[in-house]
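Following this message is one structure expressed as structure tokens.
Every protein chain but one is kept in place in this view of the complex.
A, B and C are the chain letters, set down in written order, and residue numbers restart from 1 in every chain.
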Amino acid sequence: MLENLKREVYRANMLLPANNLVTLTWGNASGIDRDSGLFVIKPSGVDYDELDPLDMVVCDLSGNVVEGDMRPSSDTLTHAVLYRSFPDISGVVHTHSSWATSWAQSGRSVPVYGTTHADYFYGDIPCMRGLTEEEIQGNYEENTGKVIVEGFADKDPLAVPGTLVRNHGPFTWGKSVNDAVHHSIILEELCRMAAQTEMINKDVERAPDYLVQKHYERKHGPNAYYGQK
Amino acid sequence: MLENLKREVYRANMLLPANNLVTLTWGNASGIDRDSGLFVIKPSGVDYDELDPLDMVVCDLSGNVVEGDMRPSSDTLTHAVLYRSFPDISGVVHTHSSWATSWAQSGRSVPVYGTTHADYFYGDIPCMRGLTEEEIQGNYEENTGKVIVEGFADKDPLAVPGTLVRNHGPFTWGKSVNDAVHHSIILEELCRMAAQTEMINKDVERAPDYLVQKHYERKHGPNAYYGQK
Amino acid sequence: MLENLKREVYRANMLLPANNLVTLTWGNASGIDRDSGLFVIKPSGVDYDELDPLDMVVCDLSGNVVEGDMRPSSDTLTHAVLYRSFPDISGVVHTHSSWATSWAQSGRSVPVYGTTHADYFYGDIPCMRGLTEEEIQGNYEENTGKVIVEGFADKDPLAVPGTLVRNHGPFTWGKSVNDAVHHSIILEELCRMAAQTEMINKDVERAPDYLVQKHYERKHGPNAYYGQK
Partner (left out) sequence: MLENLKREVYRANMLLPANNLVTLTWGNASGIDRDSGLFVIKPSGVDYDELDPLDMVVCDLSGNVVEGDMRPSSDTLTHAVLYRSFPDISGVVHTHSSWATSWAQSGRSVPVYGTTHADYFYGDIPCMRGLTEEEIQGNYEENTGKVIVEGFADKDPLAVPGTLVRNHGPFTWGKSVNDAVHHSIILEELCRMAAQTEMINKDVERAPDYLVQKHYERKHGPNAYYGQK
């Protein structure tokens, strides 16, 4: 069942430690097959060294296990909410990568300070509001997803392909699980550079809007001219 | 004598440089056999490259060498005090890892800023009081252990599986020597992220209690649902 | 066509990820053949893992592709302007390396704090003025080059072999593409150390002029005595 997607999701998960985004088992990637409405996700708490493509768990959009011998990631319901609410995405990644998690813990959105940021995220990378006590004691992982969706009510998830969950860590997404991994790699580096930028100049201001606009369109606009056609 | 434990302790020691927790010889791991009351520890000042499972030294709970040709770690008596006072632990690790040692040198406990922390340490990671001149000039390593035990009078060592010895560095423990190593890896990353969090937002506040509670119980409570059963 | 130069430029590009100067595809190196007035540059947005010497694109000094199946780097026109304006250079490198980009985002020039800096860059490493909205909406990449040339009106590009483009990142150059890569490696480390120096002493002052002068001449003056003859 969904053998190719399992292999793709497996490889995407293995890219997380390879890119220094996870300590121990602190990360998970998933990919969805939009035709069947089923997504494939890493099993919970399994060492990356011992992971096998066949360990991947198949879930439906309510987060129920459809196939697999292992429990899916404890964050499965958050992934499910994102797939239900953002119909254009087909991959989701969650990590506790060092700099992105530090920004999430700080409660601040990441200001757009330069073109590296603008090439991938259109405007600041938003830090979500904290969950209420009721949301945490209720269906916690589902509510985590709902808080992200609430925070993106006025945003295009493909123009801002990731966010910081307050006191928790980053979630990214994309048109494929591989894109979602790329956005996690990029988000970590943007978070690192933004912190360093403020360390070097504590009164630094955001990059001008017209520069942000230009770089976003250079890569993603109708007349994009970055990369091969 | 205790061949399996020696191998386990050897492997745990080798994980310390592999996870960038030690410079030169600055670290040691031990594991105890609770039936015999004997523990196995790294020899003092030996290069990790030259370490052999058979070099591991067997000590009793007073820190006397029971078997082994080499001197045990100079911190052996601290390990012994922890094993005597915390009956539920079976492994202890000491390192001078960079961020945890920096917090220990700063004299501050590590505030709980997020779920990564709450998943493993229930509340702040406490920095112990400094030893007095008398304690240092007396049985220094034993007194180091006693200061930790004093600082944990009101704490469950399994809920807070590590600490910072002021002006010195981290000690962690766990149900096995492998768990103790994991807690050293985690502590280092938590210390790094807490410093970065404060760098990004100098007025940051602790994560709310109900979030800390939720995450700790998600992994360690009676209804834990992280990882495989 | 220009086979040796293609190989040299290919190798120079591969040194960028090997020296931790690029994330994903964020970098490009070029080298010029001054006799023909043609330069060779990396194709746009291609993974370093998949790069082949034969993928290198040959351009003329107006940035037109003379040979090659792929689009050249989106920064090609910036390289072209630098080659046209600085006749003594034969290699150009652009990266988004972490510390240099952070300085560029901060809008500050890098003060000369020590001999490591003075050995390679004579005086501060200048951060250029930001491009105007008109310059960005016009021929953006060409205007980026022109802003650099404007900022170097009173400077010798071989004595200051690199710069920071505001809100963007570093450009370096040299007598060969290999020299340009070396200057990118050096610039990143100088930027890191300058930030750390200010972190350690926020009131630090520049190194004295006579020390800067001495070190620059020790390596580059008529009586240079660093390295082999």
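Going forward, a contact is a pair of C-beta atoms (placed from the backbone, for glycine too) under 8 Å apart; a residue touches a chain by one contact, two chains touch by 3 or more.
Here the structure is a predicted model, which means the values were calculated and not measured.
Visitor: So there's a chain missing from this view; which of the remaining chains does it actually touch?
Guide: The omitted chain makes contact with B, C across the full complex.
Visitor: Just name the one of B:Asp124, B:Glu198 or B:Glu217 that touches the chain not displayed here.
Guide: Of these options, the touching residue for the absent chain is B:Glu198.
Visitor: Based on the whole complex, identify which of B:His168, B:His182 or B:His215 touches the chain you can't see.
Guide: Answer from the full complex: B:His168 touches the omitted chain.
Visitor: Spell out the interface residues on chain C facing the chain that's missing from view.
Guide: Against the missing chain, chain C presents residues 113-116, 182, 185-186, 189, 192-194, 196-197, 199-201, 204, 207-208, 210-211, 214, 218, 225-229.
Visitor: Which positions on chain B touch the chain that was left off?
Guide: 23-26, 43-46, 70-71, 74, 96, 98-99, 101-108, 130-131, 133, 136-137, 140, 167-169, 195, 198-199
As a convention for this text, only the chains that are shown with their structure count from here on.
Visitor: Select the category (line, ring, star, complete, other) that matches the graph of chains linked by touching.
Guide: Contact pattern: an open line, chains touching in sequence.
Visitor: Taking each chain's centre as the mean of its C-alpha atoms, which one ends up farthest from the centre of chain C?
Guide: Computed centres place B farthest from chain C.
Visitor: Please identify the chain lying most centrally, where each chain is represented by the average of its Cα atoms.
Guide: Answer by centroid distance: A.
Visitor: How big is the rotation, 0 to 180°, that puts the C-alpha atoms of chain A on those of chain C, in steps of 5?
Guide: 90
Visitor: Cα centroid separation between chain B and chain C, in whole Å?
Guide: The answer is 46 Å.
Visitor: Could you list which residues of chain C touch at least two other chains?
Guide: Correct list: empty.
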